[in-house]
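Single-structure report; data block below.
Note that one protein chain of the assembly has been removed; the remaining protein chains are unaltered in position.
Labels A and B are assigned to the chains in the order they are written; within every chain, residues are numbered from 1.
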Amino acid sequence: MIEVDHLVRTFDITVRPPGLRGALRSVVHRESRTITAVDDIGFRVGAGEIVGFLGPNGAGKTTTLKCIAGLLTTTSGRVRVLGYDPAARDSEFLRRIGFVMGQRWQLHVDLPVWESFDLHRVIYRLGKQEFADTRDQLVEMLGLGPYVMQQARRLSLGQRMRCEFAAALLHRPAVVLLDEPTLGLDFEAQQQIRTFIAEYVAQTQASVLLTSHYLRDIEVLCGRVLTISDGRLTFSGSLAEIRATAGRDKRVRVRFVQPLTDGQVAELGALTGVTVVEVSRSQIVLEAAPGAIGRAVDTVERWVAVEDVDVAEQPLEDALTRLYHGGRP
Amino acid sequence: MIGGRTGRVLWASWRATAAGAAEYRGDMLTGTLVSIVWLGVSSVPSVVVSLRAADAGGWGLPQLLYLLSIWYLMDAVMWIVIMPNIGQWPEQVRTGSLDAVLLKPVNSLIYCSLRVLGVQDLPKLLLAAGLAVTAVALGGGPPTPAAAVASVIAVLCGLVLLWALGVITSYKVLSQVQWDASFVLHAALNLGRVPTSLYGPLFRTVLTWVLPVAFITTVPAEVMFGMASPWMAVVALALTAVVVLIVVVLWRRELGRYTGAMS
Partner (left out) sequence: MFGLFRVELQARSTYRAQIVLGALGWVVPLAFMALWRGAAADNPVDGIDQAQFTTYFGVLLALSNLSLTGNVVFAMSSRIHNGQLSVMLMRPMPPTVVPVLESAATNVFRLPVVIVAVPLIVILGGGVVRGGVSVWVTAVVVAVLGAVAVAYVATIVATVAFWLTKADGVMGLVVGLEWVLGGMVAPVVLLPQPLPTVLVHQPFWFAQGAPAQMLAGIGDVSAFGTIAEAAVWVVGLHLLLRVVWRRALRRYEAVGT
């Protein structure tokens, strides 16, 4: 459904020296340089797939999404969505995609949400019954009932985001682009959005490309993940693959009553297979090979009374950080 | 260019903005009162000129007031249609909110330039019509029915030309947000407050064939009072068709260069 091949997108930006002198000089002489926001990337997203698209700020995620939506033309390369060239802006293509941009509002601020939905019906040429069925379903799935008759400007951020979701999906798009859809939402609202996305894809077999800085979104929703850094794809695969390549080392958290001395911390870090990650007055976090976990905990118990020990997999953030910096996971 | 479907979408969009504007009743009322004051203020020069002099370059009070009514109609359309849409392009490009508009399956030029109505300024249309009728009556009416019809056609062409000028002075913001030349549109319309024939020859030429201000305000007024031939309405139609074609080509080209907000 989404096909991207050798996509490149560059921008020309103005460069200006800092300070007042630089600003005034730039009035008569302006320099510019070209930045490559997306640098030769390629991937596929099929029907019924939810693919996570991760990367640090400024990596090229949103630019890629906008090229897929046809908002930006490509500098070079090929993008096909549902067989269409997005840059051609065919109205049939536009009727079949949805794009949710976190905190960029589509709803009319001064209208009750219900009225904005009706405007969508006209814009997307939806049949009245078909529209009513979809609308009612979305209202129920997203819990919009209590406030769908209110003006959009009077809604809280979470309520508004849910209404924006509904508005973006009223026409049942086959391809859905989600750019940080849970940005700024409280925990409960994030969960509701995730549940909704999963249900929507299960029902419609839509292709979804999702960017998010909340790992929980990715863990819950995405069967596959792409990572991008400095405009280049650094990984394509599952989260399990990322975790598996993170190594067998475990993350060990030991809580104690009395703080450790600097000397004790240094001695702990000198143990074979043990690395000190973080230390505070009440706990220490270690990275330890499976065989070294017991030795590390015993050592701490010799010095202080241990309240609690927690052993877990390496956090996904560490592996992703390596990917963000262009390294292997 | 505006098909039936696009027309239906526009109508639904205008209904929605009208419904939204009803939330600000206080401002609509004050806006109407202010419009009346503005019309009065705009009439002062013509009235004072008529009190102090025989005419201004052959333009007496009825002719000046009729021209003013056309100008006022154009100014109304500026605030009802152009400023709420085209006037917002730079900000919408900067914030990225134009993205959502461009993603709609509607003719992008029409939807981006016409979808919102400045409802609070709608009463200005009635004021303009009232002034026009009064001015024509004061002047003893048009010399022939053809002059009246031709004047109306020329006014309609003027409306389209105003819209086209609005797009031409702002379309570059799609790719270069700092290239907002909308002040040219405002300046051009303000220069059309008085007959372009009163300006010097060079200025007059620029205001007729480069920025078609003459065809927006002066020509419709000249035609109504027999100061120009009704055939000028045909010239206006031809000019309008050419300008609209240019607008469509420029818009399509610039849309391909759209950059939007960077994130």
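Basically, a residue touches a chain if its C-beta (ideal position, glycine included) is under 8 Å from a C-beta of that chain, and two chains touch if they have at least 3 such contacts.
A quick note: this is a predicted structure, and the numbers were derived from the prediction, not measured.
Chemist: Looking at B:W59, B:W89, B:Y111 or B:W251, which residue reaches the missing chain?
Modeler: With B:W59, B:W89, B:Y111 or B:W251 as choices, the missing chain is touched by B:W59.
Chemist: Touch as defined at the start, partner being the missing chain; which of B:V136, B:V155, B:V194 or B:L255 qualifies?
Modeler: B:V194
Chemist: Per the definition of touch given earlier, which of B:T30, B:T144 or B:T205 contacts the omitted chain?
Modeler: That would be B:T30, which touches the missing chain.
Chemist: In the full complex, which residues of subunit B touch the absent chain?
Modeler: These residues touch the chain not displayed: 24, 26-27, 30-31, 33-34, 37-38, 41, 44-46, 48-49, 51-57, 59, 120, 178-181, 183-184, 186-187, 190-195, 198-199.
Note that in this section only the chains that are shown with their structure count from here on.
Chemist: So in the complex, which bits of subunit B are touching subunit A?
Modeler: 5, 8-9, 12-13, 16-17, 19-21, 23-24, 95-97, 99-100, 102-106, 108, 255-260, 262-263
Chemist: Write out the stretch or stretches of subunit A touching subunit B in their complex.
Modeler: Contact set of subunit A toward subunit B: 11, 37, 57-58, 62-63, 66, 69-73, 87, 89, 91-95, 97, 99, 101, 104-106, 108-111, 115-116, 118-119, 122-125, 151.
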